[in-house]
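Please see the structure below; I have some questions.
One protein chain is absent from this view; the other protein chains keep their places.
Chain IDs A and B follow the sequence of writing; residue 1 opens each chain.
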Amino acid sequence: MAALSRRHMLSILGASVAAPAIVRAQSSEPLKIGGMLPLSGPASIEGRQIILGLQFAVEEINAKGGVFGRRIELVMEDDESNSTKGVTAVRRLIEREKVPFIVGTYATGVAAAASKVSAEYKIPMLSGGSTGALATDQNTPGDPWFFRSWPDSNAQGEDTAKAIVEKFKKTKVAIIHDNTNYGVTLAEQVTRVVGTAGGSIVSRDSYNAGEQDFSSMLTKLRTQRPEAVYIGGWAGDGANILRQAAEIGLRAQFVGSGSMLSDDFIRLAGPASEGFAVASLYEASTPNPVGKAFGERFRAKHNQDANTFSSLGFDSTTIALEAMRRAGKPDGAEIQKVLKSGMKDFPIVQGPAGTTASFNAKGSVDFPNFIAVIKDGKRRLDI
Amino acid sequence: MDLFLQYLANGVVIGSTYVLVAVGLTLIFGILGVVNFAHGEFYMIGGYAGIFAITVLGLPVLPAVAVVLATAAVVGIAAEAILHKPMKNRDATSSIISSFGLAVALQNATLIVMGPQPQRLNLDVSKIPVLSSLPTDFGPVFLPQQRTLIPLTMVLLIAILYVVLRYTWTGRSLRAMAQHATVARLCGVRVERVAVVTFMVGAALAGIAGMLMSSIFLVYPIVGNMIALKAFTVVILGGMGNVAGAAAAGLLLGITESLTSGYIANSMRDIVGFVFVILVLLFRPQGLFGKAVDRS
Partner (left out) sequence: MKTLLAAIAAVALLAVAPFGLGGYETNVLMMVLFFVILAVGLDLVSGYCGQFSFATGAFYGVGAYTAAIMSRDLGTSIWLHLPAGAVVAGLFGLLLGIPALRLKGHFLAIVTIAFQTIVYLVISQWTSFTGGQVGLTMPNAGPVRIFGVTLFEFGSLRSYYWLTLAMTVICLIVAWRLIHSRLGREWVAIRDDETLAGAVGLDTTRGKLTAFVAYAALAGVAGVLTAHSLRGVTPDDFTIWISATVVAMMVVGGRGTFVGPIIGAAFLATLPEFLGKFAEYKMLIYGVLLVLAITLVPEGVVGRWRARTSR
């Protein structure tokens, strides 16, 4: 009885909230698309940056009149980086909201579990930040249902490692990384490739994401005299490490993961960020004209630089919307067909100039990472 | 050897913040019997209050400290009203559950208001009179001034706390409450007032720690989680409710962690603390520095 009346109350509440939307919908019914990200829980820091890219893409397309003359409505689900929630969210988006595609999600494990379900419904998913190879490797080659509009983590690790050894000419490399999926995968790949490219690893250590005091770890690192130090992890921790390394006078070429290329990072690390280098899929001063234009529009709206997270969210969303337009109807299976081969001319904001959404057989897009270096408090690609 | 001294110094700095947070926690437990899982959030709020005062209001350091203290007072009053007043005559788990709920609520409210990005307090040491004249090299040991500030503040605040507890009427009431609440009440101690003061002191110590630490580290909505866990470790090692024990254990934990990073691996440092605490709980539940008395 109690449950019944609660449900009753909720439905009344829901109706009163939804009422204005219904009135508007009579003129032209909005077309719903799905988004799924961790908005609470451990990965919400990233999720809340990625969502800006999704929302920005939807706002822009609506300003241009939407798709098929219909306004686009983004329906967001919070998966909490939890597979159980993720699978439920996918079913909800597909069955209740009838979305033709889903942009999501961030955690690779969740993306892998959720995309298995969405494939059963013949609804394509486009990664909302998941970079791990696992999610695309489980696709049937030639018939992927999970798409990622950038290379997997192995490629970023590889490009970074090559930059350390070949561009910066450093051979004694120390690796530090956080214990998240992101940091661990990158660190493993960098470790492997530095070895094959002719460098050597002098030490490897890890920290918990959010740890504050790195002074003793860095003091120890200093005694091993590395020529380069690779940091795999989140921007806040990376900035902390850089500052504390500068304090104790640890001099080496610092190289970081793609997460560490934002205005926030430079602000947090201060002068210690001079000379810091990073492999990145996107940054606001990209030579890619499409990306640069996106960065300027984003900055005008949000008064902050677009970064890797917002750009990938933007790309996944615009690619899917364009694929839907080309398919001619909001139908998952048709959109997947277009994504597989019909998007090779569509420019994206990530990657170097001329990068397009040409997905390979496994559902991934291949392009080289940038190596950006911070100079005079600004990120530069030409050093 | 030089390296060892440097690790030691690093440990003392980080240990000093553990002391500041843990002493408040142990006071609240010892005097009121409240296990405050929201104590890490006092630290977090102190950090944000400091950044607000210095970056947004543009205040110099001392007025900024006053802002942090005022915020801490409000937080203390509110926390007492939530965690202590309605929980009298309840079992210990009630305050644990309630404070855990409060911690979750505060973290997520901060996440919504401040956003997930970490913030840093830009404290220009060269403008602070005494501090800017401090040396940065102590023999083979190097410490930047912001870092030296932390153990200095810790010693100062703990000394003030000691004097207050020892020689003022309020301090005597607090100690009386800790020893025997009912007798203290009979002797004319105003229990409600003591409870509020205790929470305010705890929030102030943690808040100051949060402000200091955000100048060398960062502050973000869930920063309190790890700090609270460390503070609990310290409180247990020092013996629940034992202020001097918490001070000693805080430094000990900081040094242990630092040496673990230096000589074993940084990835082990948190685990070492946990293992330590489980061992102490199993073999010496009264804490390293506690007397073995059974309290019913």
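We take it that a residue touches a chain if its C-beta (ideal position, glycine included) is under 8 Å from a C-beta of that chain, and two chains touch if they have at least 3 such contacts.
Just so it is clear, the model here is predicted, and its values are computed rather than measured.
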Given A:Lys32, A:Arg70 or A:Lys116, the one touching the chain that is not displayed: A:Lys116
Residue in contact with the excluded chain [from A:Arg91, A:Arg204 or A:Arg267]: A:Arg91
Which residue of A:Glu77, A:Asp237 or A:Asp305 touches the chain not shown here: A:Glu77
Interface with the undisplayed chain - residues on chain A: 3, 6, 10, 14, 17, 39-43, 76-78, 80-85, 87-88, 91-92, 94-96, 107-110, 112-113, 116, 132, 134, 138, 179-181, 184-185
Where the missing chain touches chain B, by residue: 29, 35, 82, 86-87, 90-94, 96-98, 100-109, 112, 229, 232-233, 236, 240, 267, 270-271, 274, 277-278, 281-282, 285, 296
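Assume only the chains that are shown with their structure count from here on.
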Residues on chain A engaged by chain B in the complex (per definition of touch): 40, 44-45, 48-49, 176, 179, 205-208, 210-217, 219-220, 223, 235-236, 239-240, 243, 247-249, 264, 267-268
In the complex, chain B residues that touch chain A: 3, 6-7, 10-11, 13-14, 108, 111, 115-118, 120, 142, 144, 147, 213, 216-218, 220, 222-223, 225-226, 257-259, 261-263, 265-267, 270
